[in-house]
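Please read through the structure below; I'll follow up with questions.
Note that one protein chain is taken out, while the other chains of the complex remain in position.
Every chain is named by a letter (A and B) in the order it is written, and numbering of its residues begins at 1.
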Amino acid sequence: MDIVACIKRVPDTSEADIIKISPSQKDIEKDRLVFKINDWDEYVLEAAVQLKEKLGGTLTAVTVGPKDWDEVLRRALAMGADSAIRVDQDVSAEDPYAVAIILEKVIRKLSYALVLFGAQSEDFGSGQLGAMVAEMLGIPHATLVTGLEAEEKKVHVKRELEAGTLQSYTIELPALLTIHTGINQPRYISLGGIRRAMQKELQVMSLSDLDLSLEALTPMVRLEKLELPPKGKQAELITGAPEEAAGQLAKILKDAGIF
Amino acid sequence: MSSILVVAERRDHALADVSYQVLSKGRQLADQARVELLAVVAGSDVNAHAKELARWADRVLTVKSDRLEGLLAEPYQRIIADLIRKRKPGIVLMGHSSFAMDLTPSLSVELGIPLVTDCVDIFWQNGDVLVTRSIYNGKVNATYSFAQSEIVLITGRVGEFSVEEGRRQGQVEEIEFAFEEEFDYKKFEGYLEAEAGGVDITQAEVLVSVGRGIKDKKNLEMAEELARVLGGVVSCSRPIVDYGWLPSERQVGLSGKTVQPKLYLGLGISGAFQHLVGMKGARMTIAINKDAKAPIFNVADYGIVDDLLKVVPALVDKISELKGKTE
Partner (left out) sequence: MTLTDFKYGDVIHRCFRCGYCKFPINWMDVNNCPAYARFRMETYSCGGRLWLTRAWLDGEIEWSDHLADILYSCTACKNCEVKCPLSFNIDILNMMVAAKGEMVERGEIPSAVKDFLENIQRQGNPYGTSRTKRGDWMEGTGIEEYQGQEFLYYVGCVGSYDTRGQQTARVLGKVLQKAGVSFGVLGNDENCDGNEVKNLGEETLFEMLAEENVAQFRGLGVQKVVTLSPHSYNAIKNDYPGFNGDFDVLHYTQLLQGLIRNGGLDVSGGYNATVTYHDPCFLGRWNEEYDAPRAVLRAIPGVRLIEMARNRNGALCCGGGGGNFYIDLLGGSEDSPARRRVREACETGANILAVACPNCLTMLEDAVKAEGLEDKLAVKDIAEIVGEACGIK
């Protein structure tokens, strides 16, 4: 089963106080940040490699980004991808539509039965990209997949709804799935493994290789500005006798949509 | 623009909570811009829902169809796309639910319209609609505008918009829709409810987490109760596992699991470094602890400094009370 896995590189922003908005207000300062593969994409690669181990076929990893994004492709190669493609264009902070247009062009050049994306990314988390590409390719899709069984011509997937409920679908290939965390346990990639993967093929493409121009990627959504959300450091303390405080807290939880 | 269209979502024969939320937001936006608020609901039994939606919307469009079982996105997409082409609403609003994640990107591409998802704010500025999203693990807010586009597609974050009282009596309009295709490339096989036993706390949206402040194994019961009314699961800090009161699969923290629930409710947890490392990604953190200096109050959004053995039973009662009201 030939598989294409689309992955990306993101900054590790789980610690709040290291994020600074740049003076332009259109980006964050990245020099103090550590970068890594998007969490969801680790599950994508693990799922892809497991399918490859079981059913054979080729696995191609694809990304759209500048040179330092080679890192995530090397990781994919170390995990078992046969080849990797990077389109040298930095559009990740734009409208996902622009990235989708590029990926559609790349994927159309490849042979595939299954296209995998992470359900969303840690940085922008819009969760749109995979399903957009599916529509552009004209293939069926399912998002938030947490269970996957593949046969030669179709896949059985479980996708996540709310409150722990899952829905089950059977989808004919070729198809596109966006993978949610928890579907498997991504294996560890040793540093030695990554070094050895340097031998494998990593192809770099430009927009013109795909018959695309920057004009074609003009985003429909425009970033106006970035800012830090207002937030106090200390917890807001709810006072009063247990009954009273409990009542206030219950209301807070309800308003937050917890129940 | 002439109208705002809210796409309502049904789950288990009821309208999804998030639909009420975006409907309220839509009402507010429509009032501010003096345009009509439309709502659309599709499915096999939509009349009851139509009446509900008419309390907010000026006009409710219903589409009766048996093909929408299992929330298959594709047939829904055909219906909504057709509607959008015909009615040309300036804004199409939906809650950012799992279903919306399956549906809205395809709609965006099919119609060639911009889509911004999971918005925490939607507002007017000089006649244009702008949205705000929360990015980089919730650490940065990003505001977006739309380049020239007649129609924009926006999904709103679940739980972000409050539900205002709906007092209108909108009109209900039935719409016919004839499908031109079978959707046999994708078959719905059924729903699966969450499994009982063998708990995976990393997948829970709500965690009621207990620490040493729980004092005795028998007090776990009240934590279980609280988890039950909140639709969550009980997790714990390491000492509880050490005591043998809960299995290690429930442990959050450095030598336990890392969790990112929507709500993390720490009961009697001091917030030791090793524990915080496992739950710092929680969207909302609430702490109940007798010790005002407990480090967990530095990371919690809300806190109650009191004896959890007193607060928790009261909390269970209050929550049940509030839940009873919406049933």
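FYI, a residue touches a chain if its C-beta (ideal position, glycine included) is under 8 Å from a C-beta of that chain, and two chains touch if they have at least 3 such contacts.
On a predicted model such as this, the values are computed, not experimentally measured, just so you know.
Partner chains of the missing chain, restricted to those shown and counted over the full complex, are A, B. Contact with the undisplayed chain is limited, among B:Gly198, B:Gly244 or B:Gly324, to B:Gly244.
Hidden from this view is one chain, which touches chain B at 212, 238-239, 241-244, 248, 254-255, 258, 272-274, 277.
In the full complex, chain A touches the hidden chain at residues 12, 14-15, 18, 32, 34, 36, 79, 185-193, 195.
Here, only the chains that are shown with their structure count from here on.
A separation of 21 Å divides the Cα centre of chain A from that of chain B. Across the complex, chain B meets chain A through its residues 11, 17-18, 21, 70-71, 73-74, 97-99, 101-102, 104-106, 108-110, 113-118, 130, 133-147, 149, 158-160, 162, 184-194, 200, 202-206, 229-231, 262-263, 280-281, 284-287, 297-307, 310-311, 314-315, 317-319, 321-323. Taken together, the chain A residues at the contact with chain B in this complex read 11, 13-16, 19, 21, 28, 95, 97, 100, 119, 122-132, 134-136, 140-144, 156, 158-172, 175, 181-182, 218-229, 233-238, 242-243, 245-247, 249-259.
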